[in-house]
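Dropping a structure here in structure tokens format, bear with me for questions.
And now, subunit A:
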Amino acid sequence: MSLEVTLITGRTVSQGEAMERGKDLDDYTKAAAVCELDPADMEKIGINEGDTIKVSTGIGEVIVRAVKSRQYPHEGIVFIPMGPWVNSITDMPADSTGMPPFKGIPVKIEQAKGEKVLSSHDLIEKLYLRGNEKGEGVR
Partner candidate 1 sequence: MGMILKNGIVFDPMNNVKGEKKDILIENGVIVDKLNERTARVVDVSNKVVMPGGVEIHSHMAGGKVNSGRALRPEDHRGFVMPKTDITRSGSGFSTPTTFMTGYLYSKMGYTTGMTAALPPLMGRHTHEELKDIPMMDKGALTLLGNNWFVMRYLKEGDIEKCAAYVSWLLNAVKGYAVKIVNPGGSEAWGWGKNCRSIDDPVPHFDITPQEIIKGMVEVNERLCLPHSVHLHPNNLGRLGNFETTLQTMKIPNGTKAAGDRQVLQVTHTQFHSYGGDSWKTFESKADAIADVINKSDDIIIDTGFVTLDETTTMTADGPMEFYLSGLTRLKWVNRNIELETSPGITPFVFSKKMPTASIQWAIGLELALLIEDPWKVLLTTDHPNGGPFIRYPRIIAWLMSEKYREKTISEVHKAVNKRSVVPTLDREYDLNEIAVITRAGQAKSLGLDHIKGHLGPGAHADIAVYDIDPANLNPNNYAEIEEKFANTAYTIKDGEIVVKDGEIVKVVDGRTLFVNAKVDPGIEKDVIKDIEYNFKRFYSINLANYPVRKEYLTRPMEIRT
Partner candidate 2 sequence: MKKAKGYGRMVTDVVCPFCGTLCDDLEVVVEDNKIKNVRHACRIGSSKFLAMNELKRPNRPMIRKDGSFEEVDMAAAIEECGRILSRSKRPLLYGWSSTGCEAHFVGIELAEELGGVIDSTSSVCHGPSVIAIQDVGYPSATLGDVKNRADLIIYWGANPMHAHPRHLSRYSVFPRGYFRERGQQDRELIVVDVRKTDTAKLANRFVQVRYGEDFELLSALRLVINGKELEADEVAGVSKEDILELADRMKTCQYGTLFFGMGLTQSYGTHRNIDAGISLVRDLNHHTKFSIVAMRGHYNVTGIGEVLTWQTGYPFAVDFSRGYPRYNPGETTANDVLQREEADAALIIASDPVAHFPKKAVEHLARIPMITIGPHMIPTAQLSEVFIPSSISGIEEASTAYRMDTVPLKLRKVIEPPEGIYSDVEILEMILENVRERRVRQMEREKKAGEGR
């Protein structure tokens, strides 16, 4: 079962706090490798708080943890804090402003039971050092 929704990204107070403590700590993953969903959307595909989910766009996919939004209602919109997780699926700017589309991205959300949420370090290793999804290291 999957859900087609609109993704927006941005700052949260927890993400800011954790970022200042250190992006190599667990707190940062807990704060930024999450997807805030409207409770109604969660119900639609049977996602519970804390489930691992796969969020995908034309650019790629990422595994994050689902959390119930405290800032709802926003049915049809999901929120992932700014950070390497969400940016592994965001696209480049195309409108001559230099600004990548960080808000309003069409995404697909699916259950991903058993999948692991990578730490920032491991995510970057995987994407840009050890190899990308084509199986070749970027470097």
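Picked so that all candidates are chains of the complex that A comes from, given by their letters.
Quick notes on this one:
In this text, a residue touches a chain if its C-beta (ideal position, glycine included) is under 8 Å from a C-beta of that chain, and two chains touch if they have at least 3 such contacts; residues count from 1.
Because the structure is predicted, anything quoted here is derived from the model rather than measured.
As listed, 1 or 2 are all part of this complex, and the one touching subunit A is 2.
Interface residues of subunit A facing candidate 2 in the complex, by the touch rule stated above, are 6, 8-13, 16-18, 20-24, 59-60, 69-74, 76-77, 79, 82-84, 87-93, 95-104, 120-121, 124-125, 127-129, 132, 138-139.
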